[in-house]
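Omission of a single protein chain aside, the complex is shown with its protein chains in their original locations.
Letters A and B mark the chains in the order given here, with residues in each chain numbered from 1 onward.
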Amino acid sequence: VCLLWEVAMIVLFGVFVRFGPEADAHWEEEKREMNLTSDIENDFYFRYPSFQDVHVMIFVGFGFLMMFLKRYGFGAVGFNFLVAAFGIQWALLMQGWFHSFKSGKILIGVENLINADFCVGSVCIAFGAILGKTSPIQILVMALFQVPLFAVNEYILLNLLHVKDAGGSMTIHTFGAYFGLTVTRILYRPNLEQSKDKQGSVYHSDLFAMIGTLYLWTYWPSFNSAISNHGDAQHRAAINTYCSLAACVLTTMAFSSMLQKKGKLDMVHIQNATLAGGVAVGTSAEMMLTPYGSLIVGSICGIVTTVGYVYFTPFLESRLHIQDTCGIHNLHAMPGLIGGIVGAITAAAATEDVYGKEGFIQAFDFTGQYRTRTPSVQGGFQAAGIMVSLLMAFAGGALVG
Amino acid sequence: VCLLWEVAMIVLFGVFVRFGPEADAHWEEEKREMNLTSDIENDFYFRYPSFQDVHVMIFVGFGFLMMFLKRYGFGAVGFNFLVAAFGIQWALLMQGWFHSFKSGKILIGVENLINADFCVGSVCIAFGAILGKTSPIQILVMALFQVPLFAVNEYILLNLLHVKDAGGSMTIHTFGAYFGLTVTRILYRPNLEQSKDKQGSVYHSDLFAMIGTLYLWTYWPSFNSAISNHGDAQHRAAINTYCSLAACVLTTMAFSSMLQKKGKLDMVHIQNATLAGGVAVGTSAEMMLTPYGSLIVGSICGIVTTVGYVYFTPFLESRLHIQDTCGIHNLHAMPGLIGGIVGAITAAAATEDVYGKEGFIQAFDFTGQYRTRTPSVQGGFQAAGIMVSLLMAFAGGALVG
Partner (left out) sequence: VCLLWEVAMIVLFGVFVRFGPEADAHWEEEKREMNLTSDIENDFYFRYPSFQDVHVMIFVGFGFLMMFLKRYGFGAVGFNFLVAAFGIQWALLMQGWFHSFKSGKILIGVENLINADFCVGSVCIAFGAILGKTSPIQILVMALFQVPLFAVNEYILLNLLHVKDAGGSMTIHTFGAYFGLTVTRILYRPNLEQSKDKQGSVYHSDLFAMIGTLYLWTYWPSFNSAISNHGDAQHRAAINTYCSLAACVLTTMAFSSMLQKKGKLDMVHIQNATLAGGVAVGTSAEMMLTPYGSLIVGSICGIVTTVGYVYFTPFLESRLHIQDTCGIHNLHAMPGLIGGIVGAITAAAATEDVYGKEGFIQAFDFTGQYRTRTPSVQGGFQAAGIMVSLLMAFAGGALVG
């Protein structure tokens, strides 16, 4: 299967994929045309450091985070590696057809690499729900279908609805998580509980998982700022995410300790819920959310996610027959929804006063056919984006499952 | 406690903290005013890659380095996480009041994030001295007091004495270490020795600690160059730190082998003493220390720190009743002092010949009221900075302890 697919990739890349103007050897001429005076203006230097951080998050962060299962360390990190490596090639093609298609060719640059990693991130999230229940081939098949669905959903949101979602609260987290939950619902296995002892963690597997957690946590500001506009938007997205994540740690620890009988901290909460703050500002981080706004969002999500692990996960499993191995409903689905809603509110509340005249137009790209769109209308479209992501996730998940 | 503090943070951030001009949506107007032609001139692109490296050092590096205790892996990495996440919010406020306060608001940008991480670094250092003796709440209380003391000390050094300390030999390492040692002296517990067996390390905990060591080691050039002046100063700081660290590894290995009975290497030395070279050029790295100067400083500190682990730590514990769990006296206190002294000497030895006329003024910021300051006077102030840091550490540590 892997070989066949790789051959297909080579053929499709051969037909469609070429270097974008900033990675092509014609760059010197391009520079003259765009009136750029220096090589440092190449998009590479704006985005490459963030790209590498995102790359580490997908391959090291997600891989190690899923290692907490004591009998499934290799499986988690190995299959994550396989699926992600396949997914980025497939995503370059699918997203390219929708977003970077020019005169018959997909022109790629560093931004495409980041987007491919983002798309694969949503596959890794879905993988977290079905971890331990499926064979590698099944996971690959899931990726084969999820990537195009992701690209379609992203196209509807970003191009048709003209929605902002640079950190992917909706496109990556909400879509990925509800897709995965739908798939795991369909693959429900009643006897899985008997092997419950394998689902536990041991001391060392938990320490490995902490590597994943800490890398995801420290690099999340890069995740949310990687494809924002140059300049202030990237800067702002990093600051907002930093603040939100810091707040999230404190409320997670507080609730984790409160909800346990002896006041001890639960490693699962520390490994997961501390990251919810990053998910929750995915849409709004590049907007003028303000640092205290980020603290509020982060605090709330830390609480929601921790409560989710204690009460929702058992409920989902026993009542709704959704076996959510890694608890992605708590870490990605709910915070993703919150992130989408916060984004809609922040967009609706935007004023020219806060953003400045030029900043306002730039932040929401109110140019061309969207010249006359108002913040409140934008807020409405953002909300519609959440709905579309949910629908795509349920329908797609049901089909693929 | 966590919840209450987080609410306090939200209120204080709401009142005081706003985006700085380079992260605000008014950046387009700012750019015109400052006559900048490109978004790449945003401070974000000068400092963000270094910021991410520093962020990894604080959360992954320090957390995993302290994991060497076999029964305290989670405690080390978990409490480090909690304290650091609380500390960065508190530090943004405290440092903001002293350094970035403009017309009633704290204006933050990527440099503030780095400074907050630095401040928390000093808390993590102090935490290393009391590791395993205190409850999480006690550590949080220590951070609550240490952060403002750090900010005051930093304000006295950088603003009142006009001292240079970009890598924090004085403000971070000397202050943090002697603060922590004073606290652990006051919290002396005679019976701790009976649980000595818990203080040991096992094979796997040592390998985890090596992750911390290697990340701190590789990213230290970013630590010392993160907030230096744009251009040559950042470049130079990275080179000096690289050289100093490389030299330090060799002398550490040499002395570790010489001081052991059978010539075997001691993991504790490799995990810690190899890092002393970074601490020791914290002040002088951005100056014209030259690569061979860095090698000399690094070599000496490798020796001092290794000898410290073999002879000073047992002495401190048995005679002075200072239980220094992670050996921060060897890794941070002594190299920090050496770093401060080297900085004072390097500053005093500066000439217009070596720096160039403009470079000289820029390197030490001899402008405005400091226009007439000479290198030797600067050297004197640098030395005074060491004294102030020590005094603040002892007084503050005694109080908080």
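Convention: a residue touches a chain if its C-beta (ideal position, glycine included) is under 8 Å from a C-beta of that chain, and two chains touch if they have at least 3 such contacts.
These numbers come from a predicted model, not from an experiment.
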| request: Specify the residue from the set A:F44, A:F98, A:Y188 or A:Y370 that touches the hidden chain. | output: A:F44
| note | Where A:V60, A:L275, A:V297 or A:A350 are the choices, the one touching the absent chain is A:V60
| query | Just one of B:F13, B:F46 or B:Y309 touches the chain that is missing; which is it? | reply | B:F46
| field | Residue of A:R18, A:H99, A:K133 or A:R373 touching the missing chain in the full complex | value | A:R18
| remark: Where chain A meets the chain that is not shown, the residues are 1-3, 5-6, 9-10, 13-14, 17-19, 22-29, 31, 37-40, 42-45, 48-49, 52, 55-56, 59-60, 63-64, 67, 73-74, 77-78, 81-82, 85-86, 88-89, 92, 108-110, 113, 204, 208, 211
| query | Mind pulling the chain B residues that touch the left-out chain? | reply | 37, 40-41, 45-46, 49-50, 53, 203-204, 206-207, 210-211, 214-215, 217-219, 221-222, 230-232, 234-236, 238-239, 242-243, 245-247, 249-251, 253-254, 257, 265, 267, 270, 274, 288, 290-292, 295-296, 299, 354-356, 358-360, 362-363
